[in-house]
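With one protein chain removed, the remaining protein chains of the complex are shown where they sit.
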Amino acid sequence: MVPPGLRGVLPVVLACLALAAGQRLFGGQEFFVYVASLVGVNVVLAVSLNVVNGMTGQFSIGHAGFMAVGAYAAGRLSLPLGDVAVSGLPVAASDQLLFAVSLLAGGVAAAACGFVVGLPSLRLKGDYLAIVTLGFGEIVRVIIQNTPALGGALGLSGIPQRGSLFAVWLCAFLAVLVARRIAESSHGRSLTAIREDEVAAEAMGVNTTAYKVRAFVVSAFFAGVAGGLFAHFVPIINPGSFTFVKSMEVVVMVVAGGLGSTTGSILAAVVLTLLPEALRSGFNRFAGEGAGAVVDQVRMPVYGLLLVVLMLARPQGLFGTRELWDRRKGQGARP
Amino acid sequence: MRSLLPALLAAASLLAGCEKKQPAQAPAAPATPELKAPAAPPPASDVILLGEVGSLTGAEATFGQSTHEGIQLALEQANAAGGVNGKKLEVRVYDDQGKPEEAANAAVRLINQDKVKLILGEVASTNSLAMADKAQAAKVPMVSPSSTNEAVTQKGDYIFRVCFIDPFQGYAMAKFARETLKLQNVAVLQDNKSAYSTGLTGVFQLRFAEMGGKVAGVESYSKGDTDFRAQLTALKKAKPDGIYIPGYYTDVGLIARQAQELGLKAVLLGGDGWESEKLFELGGSAVDGSYYTNHYSPDSPNPATQAFISAYKAKHNGKVPDSLAALAYDAANVAVAALRKSKSLEGPDIRDALAQTKDFDGAAGKLTLDEKRNATKPAVVLKVENGKAVFAASVSP
Amino acid sequence: MSAPASDVLLEARSASIVFGGLKALSEFSLTVRKGELLGLIGPNGAGKTTAFNVLTGVYQPTSGEVRVCGERVNGMRPFQVNRRGLARTFQNIRLFKSLTALDNVKVACLAETHPLFSRARVESLQRSGLRPLATALDAANDYYDWWRALLLTPGFQAEEEALTAKALALLEVMGLAGRAHEEARNLPYGEQRRLEIARALGTRPKVLLLDEPAAGMNTREKAELMVLIGQLRDRFGLGILVIEHDMKLVMGICERITVLDHGETIAAGTGAEVRANPKVVEAYLGDAPAPGAGGAA
Partner (left out) sequence: MSDFLQHVINGLSAGTIYALVALGYTMVYGVLKLINFAHGDVMMMGTYVGYASALQFKQRGGFGMASVLAIFFLSMAACAAVGWLIERFAYRPLREKPKLTALITAIGISFAVSYGFQMDWGFLPGPNPRAFPEVIRRQPWLTLLDGEVTLWNWQVISFAVALGLMAGLQYLVFRTRFGRAMRAVSHDHRTAALLGIHTDRVIAVTFMLGSALAAGAGILFAIKDVKIEPLMGTQQGLKAFVAAVIGGIGNVPGAVVGAVLLGLVEEFVVGYTASSWRDAVAFGFLILVLLLRPEGLFGRVTAEKV
């Protein structure tokens, strides 16, 4: 039995230990680390988008915009920090500390944007909100393109490559933990209530607008962190990496996993990141060099069809709103 | 070099203070796990593996395909001529879908999994930049066939290219416009989404003004736009006698049509992004009489060029190679020559051999790699006439 | 506040609302006191639900005012009105369908949480005109709450347990104890109606507005429900306002009744008074089979 005071932090401690072990075992394998990092970033993105799209039922299709804000804020901050160290610390520790600060800055910057985008949701619903988020994503891109300090169209390169398996997956773990704990608190219940019936939620004393904005803030924060992570393991970020297509990839993950299910989002993020990668190498190996190109050609159309088929055949997605850790509901379902 | 972290940030991170990193502890690269250079040479085999990264899918797929064809032709010829010290050359290709992060990923795979000796690629500068970071860290030489952005080879001493750089291309057009066409007043319409375009704009503006011309105004569009009338109308006000459009052929054709429609009677000028058959289809008669700078002209009497063209045509059913294929062919040949000269197949030795490339007789002109690892070579200016680009002039550095 | 007014929980004074030139509700006045059970009746489309929406802040009255516990609530949003002690159910059941019965009630139990800055203080700031500060404190409350939830502090865990206990108790009252972990959408119709009431009670209301709570039930179920409603009033010391189509039922249990027709109040008073009113008879006769306009005796 765990003492109640420790229940909050224990999983984080355990995760840190496990991840540190993972880092020792696999940290040297560049390609594995790269793919694992990509998966981790997508998990953070999907889980965070699920907070808005799944749990709260507000449809945001501009998640790449928040990711871009985070990536650029963190990257821009890290750029001049590549050659400095905090005194009294070993270089590696200092690097990781500065990295954490950059990530946090990215998250906060994105969260601020989340607040700004969340505000129109006070007045807008459904389709309109979706368009505003889309517009936001486009505006962010245009701004970056026109800002020389952010590298314009060329992008930012030379960001110190401080990302590691440990950092990425710790963030993924934290995002999942936060999503789960929010879901199991009165806040999460209020968010779900908004999704299910906004009028009734309001009538039950839920300040729907404030909750919606806060859902956007949390979601944007983690998207920003994901962007920050991304910026620290890819050598160059440019506006082309954060287009509407990227937003849609995340939407597909959330929808396929089941709107409202964190478990589903994680699973879909992992599968939809690894599958093209695996198919591509498989095609290359067995159908000759270059055959893997087919995978990239059909990926987007297949995603589109996947959305349509899912909505028609299984609108609740892979997991519906269920969670892996949801024991109570399972009991209730049995008569 | 290393600098001091601002005190404000230090306070924010609740730490006593900051200091310079000890150079002894972390030399050039950050202290995170470093890419390991390919360690001991693999058991002696009779194959030398090279890596190639290109966009084989996506909007720039034709770039990647042309490049691949050029490289393949060069390696076939090299192998036919006995390979490198009796070893055959092979190339492993990865597709990056035109995305920088995928390009970096591909470079990492080539370096760590396939243990290639040298990397060829990419076309787009953004992607080359992403790869250059990885190649430099692993001390694997990289030769870009056609990335013209200045920043690419600045990534480090293992990064080379066989094409001229944007500053030269912008200069060449400025010189041609000013001295040959005697233009006074040139406006610029740049593609804001492309670093290539904004880079060329900067150089052209500077150089053209230096030569006594006047830049009448700069307007921008975004790649993929179809309506450029607003920008052109704004430019028209300045009554330019030339418009420099350093963009891609997909947009340039339309711009030419709309300029004609708006009654703009200026000569259109451009860069190597114009190079495509599609330019004539999209632009129709509106692009006739325009000029653009390029890496080579198939009309060039240079024997190396003609030899390449006939070999390429023989292999691809009479298709005339574009400049990307020619540059890729040169890149591969420069690499092969360096491998033959190199003392060993270790990164540093290959690098040194590459750096000594001098007066290399390439398909796209004679080239010398300078101390900044960029190719010094002339640019050609092509004129569009009746749906064909013909040689107009050559501009030497 | 004067002594006799203190037990007035809900008051509407000449509230009117106009939709696109059409008066959906005109000069609507009503007083609900502590411990009272009132009825609101009228034929279809008479404006009963509109009246509820005006009272609860879903619609803003075009003129007139609404007071809850003596405080003017015009211009407030529904959740603010609710936090002042007014809870409601909906005619077309609006449960949170994919949540369990227990969670449905727990959503409403927001008043049970212990924020950083007390709700009373935030509200008083709001009233005194320092709205930005009030909003900031409200947000601070939420973020504080988030941190507690994220860190699973012992206080948060205890609070969750208290919430569950409270919600279970309310389900028990409404006879739904065995259904706590059932998803709301899987409950039979009658139980969904009762769950709505349990949920409304979760907000610690002083006044409860029930919109056709017995719709779709058979006569026996209706009678049982009405007894239960009476018990709720006594147990929680509520004022209750019930919309009901079945005049007979209302006459049986309500102390006073207001009759609406075409948005106008055509009669108000005790069951006997209303029944004797010729306008009422006419309204109901005009509406098709008069639902027992004299049968309550």
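The first chain written gets the first letter, and so on, giving A, B and C; residue counts start at 1 in each chain.
Rule of thumb we're sticking to: a residue touches a chain if its C-beta (ideal position, glycine included) is under 8 Å from a C-beta of that chain, and two chains touch if they have at least 3 such contacts.
Please read these numbers as outputs of a predicted model, since none were measured by experiment.
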Of A:V33, A:I194, A:V255 or A:L318, the residue in touch with the unshown chain: A:V255
Residue, one of C:F28, C:F90 or C:Y284, that touches the chain absent here: C:F90
Which residue of A:A93, A:A287, A:M311 or A:L324 touches the chain not shown here: A:M311
Chain not shown, touching residues in subunit A: 57, 59, 61, 120, 123-124, 126-128, 130-132, 134-136, 138-139, 142-143, 145-146, 199, 244, 248, 251, 255, 259, 297-298, 300-308, 310-312, 315
Touching residues (missing chain, whole complex) on subunit B: 58-59, 61-62, 192, 219-222, 224-227, 229-231, 233-234, 236-237, 250, 253-254, 257, 261-263, 278, 281-282, 284
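Rule of thumb we're sticking to: only the chains that are shown with their structure count from here on.
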Subunit C and subunit A - chains in contact with each: none
Identity of the chain that, by mean CA position, is farthest from subunit C: B
Separation of subunit A from subunit C, taking each centre as the mean of its C-alpha atoms, in whole Å: 40
Approximate Å spacing (C-alpha centroids) for the pair subunit B, subunit C: 71
Whole-Å separation of chain centres (CA-atom averages), subunit A against subunit B: 34
Residues of subunit A engaged with two or more neighbouring chains: none
Subunit C, residues touching no fewer than two other chains: none
Residue ranges of subunit A in contact with subunit B within the complex: 27-31, 34-35, 80-89, 91-92, 94-95, 97-98, 101, 145-146, 152-155, 157-158, 160-164, 230, 234-241, 280, 289-290, 292-293, 296-297
Residues on subunit B engaged by subunit A in the complex (per definition of touch): 1-5, 9-10, 12-13, 15-22, 25-26, 30-33, 35-36, 56-58, 92-93, 95, 97, 99-101, 104-105, 108-109, 111-113, 125-126, 129-131, 133-134, 149, 151, 155, 192-195, 197-199, 222
Subunit C contact footprint on subunit A (complex, rising order): 4-5, 7-9, 177-178, 181-182, 184-187, 189-190, 192-193, 196-197, 199-208, 210-211, 214, 218, 260, 321, 328-329, 331-333
